[in-house]
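The complex appears here without one of its protein chains, the remainder shown in place.
To keep things simple, chains are lettered A and B as they appear, and every chain counts its residues starting from 1.
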Amino acid sequence: MNTTQTGNIKIRVTNLTFSYKGRRILDGINENFEEFAVTAIIGPSGVGKSTFLMTLNRLWENIPEAQMSGKVEIRFNGGLRDIYERSFSSSRLRKLVGTVFQKPNPLPMSIFRNVAFPLKLSGEKDKGLIAQKVEGALRKAYLWDEVKDRLAQSALALSGGQQQRLCIARSLILEPEVLLLDEPTSSLDEKAAEVIEDLILHLKERITILAVSHYLDQVKRIADRVVQVDLWQVRK
Amino acid sequence: MKGYVEKLVIGFSWFSMMTLLFAVASIIGYLCLKGYSSLDVRLIFGDTSALDALLLRKQVFNGLFPAMAGTLVLVVMSVVWAIPVGIATGIYLAEYANARIKGVFNLFFDVLAGIPSIVIGLFGFALAVFLHKHFSRTIQPCLLLSSVALAFLVLPYLIRTTQMALEGLPESTRFGALALGATKLQNIYYVLLPKSLSGIMSGVILAIGRCAEDTAVIMLTGVVASAGVPRSLLSSYEALPFYIYYISSQYTGPEELLTGYAASIILLIICIVLFSAAFLIKKRLTYIAFYRT
Partner (left out) sequence: MNSIKETIVERALLLSTIVSGAVTLIIFGFMFFMALPLLREGNIFQILTGEWSPGGGSYGILPMIVSTLAISCLSVAISFPVSIGCSGFIGVLGPRRLGRSLRRIVQVMTGIPTVIYGFVGIFLLVPIVRELGGGGSGMSVITAALMLSVLISPTMILFFNDSFERVPAPYLDATDGLGASAVQKLVYVIIPNAKKGIIIGLILAFGRAMGDTLVALMIAGNSAQVPGSIFDSTRTLTAHIALVIAADYESLEFKSIFACGMVLYLFASAIVIGIRYFAFRERGVE
């Protein structure tokens, strides 16, 4: 169901159908997402909220017995591009579309190396540049002051909230244009969740954010727009 | 359930436990009782000095040194063949193969794992005969042939442990680096392999243990009772388990038999240490080693 949009369309989903092990989870979805806005995706568990996010970063392609049809376009450099185009590699897409998962998933290495990891994947060798970008990303994720003196320590020693912000920093270091958040605060306590909510509101100035959430009050605080997956209709 | 039936069941389980312990204790106890008195340096190096033997300056004629050296070289070579192929195959099946290819190859490797080791030995022997007839008269059963045949024997263990370790990783681990733009290969190299290292290691140790204890494969592919320390890959060699087998039927006197007991103790210790290590590293190894879940 398309609704009139005011801003620029960042993501356009056309006739998206998704099934897993022969069971249809998403059925013929048409939806647009605005640039520089936070869209909250809500609905009861098991209706395919996380699955929907996975169709935007193509992570579902790693799940055996999953199938998708339809079209997903995202605006990069001014024009809408089909992200399933053959010439568009999934790893390039995922550098532009960051993802933060429900449970913080730092890798078993130091804080610094965790944040720098995406740069390593891209083959960046310049140490000065890496250090500079790591600091920038940690600052953006409101984590720098808490960890600047122990960057060499294991990331696994951080608290849950810190780990989640570390994961956000890790996504931000590639300067993505879209950030997908899959219930980013559900494994955190109230205080840690507040910091992250605050962070989200701050980030949307530069990034288009889609967040799956369970908490209606949280949705009210952060979302510009709410999409309810089970009905797949839009409420302002 | 009646009270006496319950007692009977419990009694039976205690009886089973004691029967098994009795059997194991008899086997190990008997070996130790008979063999411990001859366990000393002379047993390994005979009349030659240990240093001379280790530096290969002098040959050892009446000690276990050549057999132990043969087993060591054999194990190292077999594992060197098997590890790269086994792990690569495990990675392919876990990460790249589609369901149909996986199904076919899983069946192949289950069969390969089930083939009795003597049949693999027979294959090695037939290969030598074949090559001897059609290519070169100089080809005969030898260390190289044995190591290749043993590599075939342990290949399924390595494939399975690698595959199971990778497939057992949770989705959250799998997706973490991918979501950051890692390519498939980068994800495998930086995240998945390091995370499944303990599973892979247990398979490697298991493979080493199997190579060290196997007798059936090597007795058809080149092991002999006396050959000295292995000097060439294309000649026959000695090995600890074959020495034990040989002594059991060909011993000439009680003293020679004693070396058989002592050799058994040494082999037993080597293998038990290896297998225990594999089990310590990876719990629930039985399922992985013997059958996929």
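Rule of thumb we're sticking to: a residue touches a chain if its C-beta (ideal position, glycine included) is under 8 Å from a C-beta of that chain, and two chains touch if they have at least 3 such contacts.
Computed from a predicted model, the values in this text were never measured in an experiment.
Visitor: Can you say which of B:Ala126, B:Leu197 or B:Leu234 touches the chain missing from this structure?
Guide: Per the contact definition at the top, the residue touching the missing chain is B:Ala126.
Visitor: From the list B:Ala23, B:Leu56 or B:Ala225, pick the residue that touches the absent chain.
Guide: B:Ala23
Visitor: Check each of B:Val9, B:Val41 or B:Leu234 against the chain that is not shown and name the one that touches it.
Guide: Of the listed residues, the one touching the omitted chain is B:Val9.
Visitor: Just to verify: which one of B:Thr161, B:Thr215 or B:Ser236 makes contact with the chain not shown?
Guide: That would be B:Thr215, which touches the missing chain.
Visitor: Identify the residue among B:Pro84, B:Pro170 or B:Pro194 that touches the chain left out of the display.
Guide: The missing chain is touched by B:Pro84.
Visitor: In the complete complex, which positions of chain B touch the hidden chain?
Guide: Against the left-out chain, chain B lists 1, 5-6, 9-10, 12-17, 19-21, 23-24, 26-28, 30-31, 34, 84-86, 88-89, 91-93, 96-97, 104-105, 107-123, 125-127, 129-130, 152, 155, 159, 183-185, 209, 212-213, 215-216, 219-220, 241-242, 244-245, 248-249, 260, 264, 267-268, 271-276, 279, 284, 286-287, 290-291.
Keep this in mind: only the chains that are shown with their structure count from here on.
Visitor: Provide the C-alpha centroid distance between chain A and chain B, rounded to the nearest whole angstrom.
Guide: Inter-chain centre distance comes to 47 Å.
Visitor: Under the definition above, what is the set of chain B residues touching chain A in their complex?
Guide: Within the complex, chain B contacts chain A at residues 99, 171-183, 186, 190-191, 194.
Visitor: Show me the residue ranges of chain A that touch chain B in the complex, using the header's touch definition.
Guide: Per the stated touch rule, the residues are 57, 59, 62-65, 89-95, 98-99, 101, 103, 105, 107-108, 117-118, 120-122, 170-171, 174.
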